[in-house]
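Attaching a single structure in structure tokens format; questions to follow.
Every protein chain but one is kept in place in this view of the complex.
Showing subunit A:
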Amino acid sequence: MMRKSPMKQESRQTISGVDFKEYFQPESIQKALEIRAEYGDQIEVAAGSTDLLVANYEKLHEIKYWLDLVKLDQLKKIEVIDNELHIGAMVTHLQLMKSDLIKKNLAVLAAAAEDVGSPQIRSRGTIGGNICTSSPAGDLLAPLLSYGASFKLQSTEGERIVKAEEFFTGPKRNSMETDELLTEIIIPLTDNKREGSWIKVGRRKALVISTLTLAVVLEFEGEKIVKAGIAMGSVAPTPVRLKGIEAVMVDQKLTDLDYKALGREVKASINPIDDLRGTKEYREDVAVDVMVRALKEIERKVSS
């Protein structure tokens, strides 16, 4: 039996940041930035809140001020502007994995989004939240590094564009200031053929914060690799881009590369964290393995 609400009314009244000091739900970026500037680190910025509510479980009541970004529809778009893909910070994992633009141009990012948590987490969790949490295990981070993404940070003072690899400064640390919001993720498009591979090694598919991730993105002119983006997650305090290995691959054909040797390079250039989710040695071995797997997968895709 359906329960009838005693409070049923006709008129629509929305949440008002004016009346309720502790909860702001602005409808424009400008307004959000003003609130952010006024409250700084006193205010919790909430996107999908999947990280926030776990981190603050049992102390939710201690949060005095909320800045909820949910009504910022401008940040929920995925668009192409001047041969760059602009992804709004409030785009969810579900949106990423379903978007034709993303699947076509950034298949590795789409695949990573599909591997996040569970359907329930993917429908709420956002790319902006994944980036701002800055966990070394954040699944979208290695793909973003591989694609050479930049982040647009805005404040009432203006905006700045920060390269992904400069944004992450430590576990759960980044270079965002307390008066800034992440508004967009910007990724250059290319006319070259792009092929890539995403590998997530975890103990169980759903709900596992990954023990190791690898994102490889190669750009080809004919058979020649003209650009390589290789990044890993969960192997160091921040997601890392393996520039040394990228350099070795550029100007080569896939068939000229020694995959195993590259795998050993991977092992040498990472600094795995030893924690409950997998020991250091385990991760080093896996790193070699996944590199070989990724390159074989790209080889298959290129030749088909």
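Methods note: a contact is a pair of C-beta atoms (placed from the backbone, for glycine too) under 8 Å apart; a residue touches a chain by one contact, two chains touch by 3 or more; residues count from 1.
To be clear about the criterion, contacts and distances are computed from a predicted model.
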Name the absent chain as its UniProt record does, using one of the following: "Sarcosine oxidase subunit gamma", "Arsenosugar biosynthesis radical SAM protein ArsS", "Carbon-monoxide dehydrogenase small subunit" or "Ferredoxin". "Carbon-monoxide dehydrogenase small subunit"
For the chain not shown, which residue from A:A32, A:L94 or A:A164 touches it across the whole complex? A:L94
Out of A:K31, A:R124 or A:K193, the sole contact with the unshown chain comes from A:R124
Suppose we count only contacts with the excluded chain; which residues of subunit A make the list? 2-5, 7-9, 12-16, 19-23, 25, 46, 48-50, 53-54, 57, 60-61, 63, 66, 68, 70, 94, 117-121, 123-124, 205-207
